[in-house]
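A single protein chain has been removed from this complex, and every other one stays in its place.
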Amino acid sequence: MSEQTDTQETFLHPTPLLDELEKGPWPGFITRLKKLANRTHNPMVRGVLDQLEYSYETRMGYWKGGVVGVRGYGAGIIARFSMIADKFPEATEFHTLRIQPPAGFHYSTKALREVCDVWEREASGIICMHGQTGNLQLIGCTQDNVQHIFDELNKLGWDLGGAGADMRSGMSCVGEARCEHACYDTLGAHFKILNNYGDDVHRPSFPYKFKFKFSGCPNDCANSTQRSDCAVIGTWRDDIQIDHEKVGAFIDNNGLDYVVNSVINMCPTRAIELKGTRDIEINNSDCVRCMHCINVMTEALSPGKDRGVSLLMGGKGHLKVGNMLGSMMVPFMKLKTDEDFAKMIEFTDRVIDWWAENGLDHERLGECIERLGIQTFLDAAGLEATPDMVEHPRDNPFFKAAY
Amino acid sequence: MSEQTDTQETFLHPTPLLDELEKGPWPGFITRLKKLANRTHNPMVRGVLDQLEYSYETRMGYWKGGVVGVRGYGAGIIARFSMIADKFPEATEFHTLRIQPPAGFHYSTKALREVCDVWEREASGIICMHGQTGNLQLIGCTQDNVQHIFDELNKLGWDLGGAGADMRSGMSCVGEARCEHACYDTLGAHFKILNNYGDDVHRPSFPYKFKFKFSGCPNDCANSTQRSDCAVIGTWRDDIQIDHEKVGAFIDNNGLDYVVNSVINMCPTRAIELKGTRDIEINNSDCVRCMHCINVMTEALSPGKDRGVSLLMGGKGHLKVGNMLGSMMVPFMKLKTDEDFAKMIEFTDRVIDWWAENGLDHERLGECIERLGIQTFLDAAGLEATPDMVEHPRDNPFFKAAY
Amino acid sequence: MSASTEEWKTIESGVRDHIPELHPAQVRNFGKWQYHYRPRPGVLCHVAESGEKLFTVRCGIQRQMTVDSVRFLCDIADKYCEGHLRFTVRSNCELMTTEEANVDKIIEELEAEGHPVGGTGNAITCFAHTQGWFHCDIPATDASGANKSLMDAIFEEFGREEMPNRVRLSTSCCEINCGGQADIAVVIQHTRPPRINHDILSNICELPKAVARCPVAAIRPTTVNGKPSLMVEESKCIVCGACFGACPAMEINHPEYSKFAVWVGGKLGNARTKPTNMKLVAHGLPNNPPRWPEVAEVVKNILAAYKAGGKPWERVGEWIDRIGWKRFFAETGLTFDKYMIDNYRHARISFNKSAHVRF
Partner (left out) sequence: MSASTEEWKTIESGVRDHIPELHPAQVRNFGKWQYHYRPRPGVLCHVAESGEKLFTVRCGIQRQMTVDSVRFLCDIADKYCEGHLRFTVRSNCELMTTEEANVDKIIEELEAEGHPVGGTGNAITCFAHTQGWFHCDIPATDASGANKSLMDAIFEEFGREEMPNRVRLSTSCCEINCGGQADIAVVIQHTRPPRINHDILSNICELPKAVARCPVAAIRPTTVNGKPSLMVEESKCIVCGACFGACPAMEINHPEYSKFAVWVGGKLGNARTKPTNMKLVAHGLPNNPPRWPEVAEVVKNILAAYKAGGKPWERVGEWIDRIGWKRFFAETGLTFDKYMIDNYRHARISFNKSAHVRF
């Protein structure tokens, strides 16, 4: 080991490898953690840095899981016990609370400061903003204290998110709160739908995890297609709105070649035609709602007025089967009125019930559909087959129709 | 049954359903078969028509297989015994000789008439031109006579093709014999390579069938990619030959818009650029040798001069796995000199040996590669991996590299 | 017919040498062709570097020929083609001559005998078809008859070059699909698991082979009347018919429940787009000999929609790629149903894994 480079204080043990991460322009987590430890003299933070330094040295991880929870809940805490607590007793425990943030990751400073205060007072003071599933992750507390901390946070209006075989916390793009493309209120939908499944967030009873993600339009800024079991993506059924004057202005400003090369030629179905030299026309029955032209000419074009959502189901990561993208199951539904929401939840209830009954242990919805066949799923979900669901009809004759 | 509609002769029994197939403008096989029977009074033809009529009535087939062969060969005859010989004794036997035609289905009338004469004299007189694998199929003889017929044909220079778990007869497009696109001599290659495997054509010892098909260029008029285990497809490595004057003439004749819409815009990799209004330029490193521009502007464009073949392997039909297309295994090799052929056969020997050793019963090469993994296959075949072999690199992390 | 008497020692000659079989002009200009054009539908003219022209007349034949019809073609070849002729990979016959003046004569004689001239360029050409009830041991229909009926139904298009691009057709008499992939294919579809004929099974069937043949392990050994036999787990069975090929007692064909399916968008060559498999667009059509009118209707509708909507050089599958499957079903009047969504091995690959959607 080389010499300790941190000269500020002596509270910390030497971490020469980690100190290398204090170099360079990107905000450094080591620098901040060290500052925190030096200010608060929190031994857990020191212990964790020591163990991390040891990981950097030995190139191995040293956390193991376990069962840590709060009263009445079966999930929401990720337990971490050091496998080498004898070496680093200060790192013996390092549990994480997964807190559900407000939809779209919006915070008042008041709310956020309250969390910080509890977390500094009661635990490590380390906060991950945010986990890839979207949780506000409060990293680093002990088993003893976890109930108390949770109670404090719960009093402030915070609740735990999902973990294990349950409904996971949702994620939503900023949507109508600050985006002109949003075709529905992602934040409201996130709030209503996740809270409808509150019980399932807290009490694992599914075959495996289930994630909702909410994107206001097909740009899918919330990564819903790739990373959720049920992607709720804004779309529209009528024609793209064109402000022809602004099209003309756009062409004047950017040049005709830019419009041809970067808009017309990039439409995946060649649905856009140039009209003369200062206008375009869109053949809306060929448009697949990809957003590209609207993205580029955002002042001149916008989604239609008859807006709603598409539901894509079965997305998930690599594990075991290779990455699965969610696939189109409900091409269009309205999602605005209470009735619309009731319908949507009736539908996802049917889907989740079917999966809960049929899914194997550790089997995601997409895998379950794949194993049992899409026909079985469609019947259970009460869906009619449409060509929107496929890139193309089947290319093998191996099916048994009911006739 | 309705009344017999055939008024020419009384040799035949009534076949009212088949007679319906005598209507309409397309050449009718029933009409010709009836004419043949009426002229030759060959009872086998009558019996077969009777049984076929019965199939049309009952919507079921009535042939079963069996073992019929000629001395020293294990394949080449498709045996057919009637399952209802008691009903149609004249149709008791109806075996087929699969004869290998000359490459590209070229015949002198002399050669063809000789076949006809033997076949009318000794058997049914029914000839299928051609089977989908490419055989000249002599349909309809008895077990008793099959050796004699084969001897007669063999004396005339004909030999049997494949059937069963063996090397099947090859197929080739007309190639250099009448096509300006041909990048190698498909007929010569068919002749040399199939005859190299003559023993394997006649004596089944493979896990299953193996087919070669030869197409002179990527238009693949011999359906090699879809329908053969080893597709030999002509291609070129250097630049497309352009006669710029003829490009100009083509544009003059067909219009600029035709060249833009039907050539430039249809190039799969957009490798073609318009130069002014009377010429084009091709970016050959983007060209994927699809043939389209050459097909359309056949006078002005032609394949490069450094010609050879690509080998695609593993193509086959639907059965059990869904249709498998052959896939690129050897992007380029020369196939002109004896040395080139020796190299090619050395390679296909290696592939076939590997498959013969590793293939399960009834498992085609493509299925075997799929089951054992492409890496195993490449190693056995002595091939280096190249990006030409894939549409894209793998999208899952589930492999074990040797390091 | 006489039985073989003398002992002829087989010469394993293999493929017959093609050189003597070629038309002399093919030999003269071998590898030296420069371009071709089509003077009219059904006629090609290839021009060699030497300037020599070779005219080809392509005509339809019945594939299941007789010595008489072969000899008829030989007669024409002797008269006009220096004693040579060829056949195409799609069972058409090609008569070649260097004399332009012979072309019309050849056409006249062919047509007089009922051989239509056409099938070139952007015309439809003969169905690649298979053996069927006429010869195969596992067919559920007759491919030659279906071919004849269907070609009658769309006959005009053989002699016209009016499609956006060539249209390859095929028809197969069982799911094995010896007819291959095609722009439009008509294939028998099994719809019921095999009924097992226990009477004959134990005599004719290699049981383990039949068990091994099943791709989904639906066949299990069992005992029937004290004899070793087989049983099919019907819920697993995907009615592929593979077992029937291995064992004739696995009766998969049925006079009523063997149905026709129609497939589109198969592509064999590499022009523009890569080769593609064909896709299911209609099934459950009756197997209705001798003329299969219901199938013909579907094929005609698809052809009409493609003819009306395809751009020059777009093959059927390329046309659909452009307009989308939703419009394909709308424009052909066919109905998409849940069975058209894949549920076999690579099923999810064909799902619409995106928010791309048309309204």
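Going in written order, the chains are labelled A, B and C, and every chain counts its residues from 1.
Going forward, a contact is a pair of C-beta atoms (placed from the backbone, for glycine too) under 8 Å apart; a residue touches a chain by one contact, two chains touch by 3 or more.
Fair warning: this is a prediction, and the values are worked out from it, not measured in the lab.
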Worksheet entry | Omitted chain - touching chains that are shown | A, B, C
Fill in: Absent-chain contact - pick from A:Ala165, A:Val201, A:Ile251 or A:Met313
A:Val201
Worksheet item: Out of B:Leu17, B:Leu33, B:Ala75 or B:Cys287, which is the one that touches the chain we can't see?
Response: B:Cys287
Fill in: Residue of B:His41, B:His244 or B:Arg270 in touch with the missing chain, whole complex considered
B:Arg270
Worksheet entry | Touch criterion as defined above, residue of C:Lys79, C:Lys236, C:His254 or C:Lys274 at the omitted chain | C:Lys274
Worksheet, complete the sentence: Residues of chain B touching the missing chain are 218, 220, 225, 231, 233, 235, 237-238, 268-270, 284-290, 310, 312, 314, 324-328, 331-332, 366, 370, 373-375, 378-379, 384-401, 403
Fill in: Interface with the undisplayed chain - residues on chain C
270, 274-275, 346, 349, 353-356
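Quick note on the criterion: only the chains that are shown with their structure count from here on.
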Discussion item. Applying the contact rule given earlier, which two chains have the most C-beta pairs between them?
Written reply: B-C
Response to the item:
Per the C-alpha means, the centres of chain A and chain C lie apart by a whole-Å value of 50
Worksheet item: So what's the Cα centroid distance for chain A and chain B, whole Å?
Response: 52
Practice prompt. Note the residues in chain B that touch 2 or more other chains, in rising order.
Written response: 318, 322-323
Practice prompt. Spell out, as numbers or ranges, the residues of chain C touching 2 or more other chains.
Written response: 175, 177, 215, 240, 277, 344
